[in-house]
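What follows is a set of notes on a single structure, which appears directly below.
Every protein chain of the complex appears in place save one, which is left out.
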Amino acid sequence: MSSAWNWPLAALLAVAGFFAPVLLGGSPAIYAALVLIAIFAVMSYGLDSIVSDLGEVSLAHTVFFAVGAYVTALLSVRLGLDPVGTLVGTIIAALIAAGVLGLITLRLREFVFSLVTYAVAVVALTVAANWSFIGGSDGLRGIPAFEIGWLGIRAAGDVELWPIAFVLLLATLYVMRSFRRSRLGQAAIMVHLNPRLATMSGIDPQRTRLQVFLFSAPITASAGWLYAYQRAYVSADLLETYFLILMLTAVVIIGRRLLLGPLIGVALILAQEKFWSFGGYVDRIILGSLLILVLAYLPGGLFGLVQALAEARHRVRARAGDTSSQTRPRKADA
Amino acid sequence: MSAILETHDLVVAYGGNQALAVPHLAVARGELVGVVGANGAGKSTLVNSLLGWSRGRPRITGKVILEGQDISLLPSFARVRKGLLLIPEGKLIFGTMSVAENLASASIGAVPDGRKAYSVEEIYDLFPRLKERRGHLGSQLSGGERQMLGIARALRLGPSALLLDEPSIGLAPRLVATVLQTVRQLADDGLAVLLVEQNVSAAIEVVDRLVLLERGSVIAEGPAATMRDDPRIAEAYLGAHAA
Partner (left out) sequence: MNLTQQLINGLVLGHAYALIAIGWTVLLGVARLVNFGHGQMYMLGAFMTWFSVSRLGLPYLAAIPVAMMAGVAVGYIMQRVMLRLTLAQDLVSIMIVTLGFGYVLHGAAGLIFGSTGQILETPLSTRDIYWGDLWFTWQDIAIVLVAMAFFAILKYVIDNTGIGRTARMVAEDPPLALLAGIDVKKVYFAVFAFEGAAVALAGALVAPRTPILTSMGFDEVIITFVVVVLGGIGSVTGSYVAGIALGLFTAFFGALVSPAYATAAAFGVLISVLVLRPGGLAAAPGGR
């Protein structure tokens, strides 16, 4: 991929993306859906780096998401910090949470790792619902509007939040792209594919894992940061399985290690839920089934399926050409 | 000749069972030392334990000294960064990466401090075959090409000592000679090389010294020329083929 060709294309996509709500009609529902898509996509990218690059399944990313939202709520409601202050607090808190969790799980792998992260999420839900300091089961209310005085930014409501959500999404995409090209991203892939060979290349697998963890948590947490402003309240429901299943499905549905994969995945899922919903329970069944079916039958995701179909078409065409002219031997399509 | 790689009282034990005991072994700069022995003699255990790695987490004790520095307490990846490179048997390349990507990714972990890392160009000079195949995926390579790429990956990390675990396994006889000749050339270029080899007759053609292992112990050691006529070598040679 030559970046000379890529940058104008990326810029074009970015501009089109920014005007997406207008292009889609500009109704309040469209703005609301697109803001959520951007936020949840950012949330999913954090998990994406763990699942697609490191090859582990963290089920604790809802915790980072909730940490971002709760820290934002606490800092803005109790201390009156502006969004810049709460974002800094969110990132610091996420790094601490990821550091602790990363150190605990440093030597755990595969299902034990996932189990511990899952348990962390369930325990966090219990704690959030019972701990009165963070509002208990009522949660925290009265988060002020997104307002950075010295920059002259004030965003109340989804239409005004859209540019902020979009910038956050673009920043995340840029960070993910840089990560995959970085030494750390390469090391993560090597640890994923063959831990022993990675070690024999002088890579410390544990350190790499911890670093990727520290990289991913603030991304997911920053989605929680903006989500807190979008909803204006936070509560223990941020830790529900819905967000986890949404992230996981978004990461795997299109195909792994595709930069736009999680974004498109989230967009598809939210479009169904917002505009073609069949009620909460059926939507659950749809989302869960989607996750199951993709993993069980489409290891390459939808993108892999499209590729396979294109190849098959190409082959059929080549074969049709062969039979008419009868020049090439059959072996060519093997 | 000063030893680049040296080990004292190396013992590998699984629970109470001692799998390997090597009182002393040294490889000098430019020297190629072959380790031979029957299946299960402890050859792989030897090279793996020098890196502090082994299957099933045994207890590894003893000193490993690389260029005068005691590296016994370092984790495996840190020993690699010091310049002790192992080309393990079996999975030694990334199948989903191309040859060029394999070579590019090899030097991510290690920072050769003052050591000479082979450039990609030098590697293509050494293995012209890899240059021809640079766009192919690792999984598309033949056994011999994989072996070359495995060695090439190690060279990218600027080794001072190279450990090879049965590079000839599964290769056609013609390729065995090619690979071993390359190994010889690497030693001549100034590396200290420890070569584990089951193919004794091929190994004896290229090595300077030969170490014969049996049930985890060194039972014979000496220059290749004198070891050639050692009856125990003939026995091990036959043993290896009988196994």
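Each chain carries a letter (A and B) given by its place in the written order, and its residues are counted from 1.
FYI, contacts are C-beta pairs under 8 Å (C-beta built on N, C-alpha and C of every residue); 3 or more make two chains touch, one makes a residue touch a chain.
Treat the numbers as computed from the prediction; the structure is a model and nothing was measured.
> In the intact complex, which of the depicted chains does the undisplayed chain touch?
A
> For the chain left off this view, which of A:Tyr31, A:Phe64 or A:Tyr118 is in contact with it?
Missing-chain contact among the listed residues: A:Tyr118.
> Write down which of A:Gly17, A:Gly55, A:Gly85 or A:Pro195 is the residue touching the left-out chain.
Once the missing chain is taken into account, the touching residue is A:Gly55.
> Which listed residue (A:Gly26, A:Pro163 or A:Gly280) would be found touching the missing chain in the intact complex?
Touching the chain that is not displayed is residue A:Gly280.
> Spell out, residue by residue, where the missing chain touches chain A.
Contacting residues on chain A, toward the hidden partner: 51, 55-57, 59, 104, 107-108, 110-112, 114-116, 118-120, 122-123, 125-127, 130, 241, 244-245, 248-249, 252, 280-285, 287-289, 291-292, 295-297, 299.
Following the convention adopted for this analysis, only the chains that are shown with their structure count from here on.
> What does chain A use to touch chain B in their complex?
Against chain B, chain A makes touches at 183, 186-187, 189-190, 193-194, 196-205.
> Chain A touches which residues of chain B in the complex?
Interface residues on chain B, with respect to chain A: 51, 53, 75-78, 80-81, 85-88, 91-96, 105-110, 153-154, 157.
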